[in-house]
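Down below is the structure, laid out as structure tokens.
Every protein chain except one is present and positioned as in the full complex.
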């Protein structure tokens, strides 16, 4: 892969970001149409550039481990929107037969190996996956996404120490979206930049503007390369913003509106679009085509979910044991 | 307290270190006399300067939280050797009525508040104690002792983040004795100096020669002052060496003899003695008197323990509930 | 008496405790500022009233939250901390089981640990098995911990106040699905003693033991059964540790039959202990096998069809009762 995203790649990344955005915007509508979708929906609106920039820098064989805010990661990794949406709707055709729902979606067929909604659980799981890659001398790496809030969990520390000690091919990606639930970064984290925690483990830690997909991609590429070369783990902190509430039941009563407006202006999709237009990489027509195509994909996904049956109640008893 | 230990204090510290050494040397003998003492004995032989240098810099009202290697901490804090020895022997007159034994000795009457043998458990407990001090605007601080091995536990990370975030009056003291069980420092820790982990929490972290009681005392005093002033927690890494096995059932088959010899030469007690003699702070006679007095204290402790009854079996049912 | 929702009753207890005793403080993830803005949430409004010194939002660090409670209680404070959902209590079990429950014992009775841990339970909100997993049996099997699991707003208030002022560590499990349901709640410093069960419905043909949200399922079942002239006696345990053995045994001695109901999975669940006590201490009075109605031994599935299947319902209780009435 080229060290800086070229225009083809920029367009690809743009398309993926738009897919994530539209997919989740449709979820918002479904949530509002009572009963269309069960449970709490946790969206990555505003954070699309992190998922896409990081995953674009990976190979298909590389593994990702995700958290509760996973839709973006999974779509970027190539999960099928139809089966993803069906799962979110609790249908039998879902990627996990309706047993997971939105919170722990795992799509091992695209190497989105595991997802945990236990905050901070991803890093130790990912250390296990990276260990397997190292053990088998595979040329692949594992990437784990976790939040700024998760960085306070002991499990993250244990995984970082272990990964650094054993030089596991593991890229830690902290998506710092300024919030952990209703707690602001300053309320839950003792260090100015989580990237600095790399020092505590003797591993490289870098901070990046998580709303700039180009920068995220470039950093991810070099960090992934570092891990792939067997030099050990690395840590990326991508600073971004959670544009909606923690979940769709959170109406952000505690959020400063000015802060929201500030970040709305930094929308990763709009800024990329403007940049590409300015640089002549895309035309308005092409953008329109992307939008149309994406909306069709999303509509198809929802139609697929709608048309799918719920799993049989008794099938709940299956899949506990191998 | 004076910023550098004066000669009176040096002598006091020397006496305390000798007490710890002799107390534990007597334990070694008791272990060898089968049946004199139950369970595994974990000794701080070689590490006395850390316990004494740190605790000498504290006020009586300050709280300590200790770990499995606690005898030194407790004696330095002023625990009564008789009741300590009785506890180690499992007697009814022990500081904890025989319910704890050597591994979780707590002596709240001297503010040796809690001891846990769960590696890494001390720091969160200590954060709670320090929080109480802060909550009540007390001018006191809490000190928690933990090992280099413990630094790998997630609980330590969580406590450090919380303490730094809330600016708790908590001094973290990592006794790096080069071993965690049979794992050398390099085998279990990813960072060159644990003191560097301070950076990860925005708290000061300092490294000190843990076999030099003068240096430990001076650093502890300034760090304790920092905590006491409400500036938040601080971290001291005191580098020392575990001269015996992990416990008395460990015969150090995995330890390089040259390394042991190297550290034997750096014995904190002998080097202080030599320094004091050289500087004319003590005479050989005074040293002899200290030795004699100490041996008497230890003999009295063992006699007290020997003469004490075991607790009644049924009393095991007491003390579960308040 | 006031009409309060369960959540408001908890809120009222917290408010009173903080007001009565300066040594009470709250800590947890979102106990101050919450993503929910809802007066039915237990700590709603308390940050505004008592300020950030006494209402502490914490980082996402369950072990540290529990450790904070243990350490602060050893110093004489009365911490009331929250672990958001029961499955996350796994991250705090070392602190709770090896420390909160044991340090007093290890001190030979010198130190006490008057702490309270509030934790939410709940199946049926489509969050899946990492948010829904009833683990009360674990806590009940841990010496040194008291365990409370109320089913009504009144008990939620009265038990929580008792828990906060108890000198021992108490785990209070709150069924999240109950937060919005209302009931009469006595005003002021109202306490329900720990260790006392409640006869939620007197009856004679069969004893039905439950606690927490399942008590409502029990009542539903009783209504159905009463139409067929079957009279069941519902015991709402309220406190699992210490258990009100007398209430349990007296009821079974009277009815001669026992069904135990809970939302937790069956195998190794708390119902087993209830059944075992009765099979040991009221065996001679038993006229029929002891039945347990509980969730199947699987993780909680997400899909609504399957989640409904998972949660024990009134019909299952009705069937169980009928199966042991000749």
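Letters A, B and C mark the chains in the order given here, with residues in each chain numbered from 1 onward.
The criterion applied here is as follows: a contact is a pair of C-beta atoms (placed from the backbone, for glycine too) under 8 Å apart; a residue touches a chain by one contact, two chains touch by 3 or more.
All of these numbers come straight from a predicted model, not from anything done at the bench.
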Fill in the blank from the handout: Shown chains contacted by the missing chain are A, B, C
Practice task
With the full complex in mind, choose from A:70, A:116 or A:294 the residue touching the hidden chain.
Solution key: A:116
Handout entry: Touching residue (missing chain; options A:18, A:31, A:85 or A:159)
Key = A:159
Completion exercise
Among listed residues B:47, B:66, B:116 or B:294, the absent chain is touched only by B:116
Exercise for the section: Identify the residue among B:46, B:149 or B:305 that touches the chain left out of the display. Expected result: B:149
Exercise for the section: For the chain that's not shown, point to the residue among A:41, A:67 or A:100 touching it. Expected result: A:100
Completion exercise
Residues of chain C touching the missing chain are 87-88, 90-91, 93-94, 97-98, 101-102, 105-106, 128-130, 133, 135, 137-138, 140-141, 143-144, 241, 243, 264-265, 267-273, 275-276, 278-281, 283-284, 286, 288-292, 297-299, 301
Handout entry: Contacts of chain A with the absent chain, listed as residue ranges
Key = 63, 65, 94-100, 104, 106, 108-109, 113-116, 118, 121, 123-133, 135, 154-155, 158-159, 161-162, 165-166, 318-322
Practice task
Quickly run down the residues of chain B that touch the omitted chain.
Solution key: 38-40, 90-92, 94, 98-101, 103-104, 116-120, 149-150, 152-155, 180-183, 187-189, 245-247, 249-251, 253-254, 310-317, 320
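In the analysis below, only the chains that are shown with their structure count from here on.
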Practice task
May I ask you to sort the chain touch graph into line, ring, star, complete or other?
Solution key: complete
Handout entry: Cα-centroid distance, chain A relative to chain B, in whole angstrom
Key = 45
Problem - Multi-chain contact sites of chain A, meaning residues that touch two or more partners - result: 152-155, 187-189
Handout entry: Residues of chain C whose C-beta touches two or more other chains
Key = 58-59, 61, 63-64
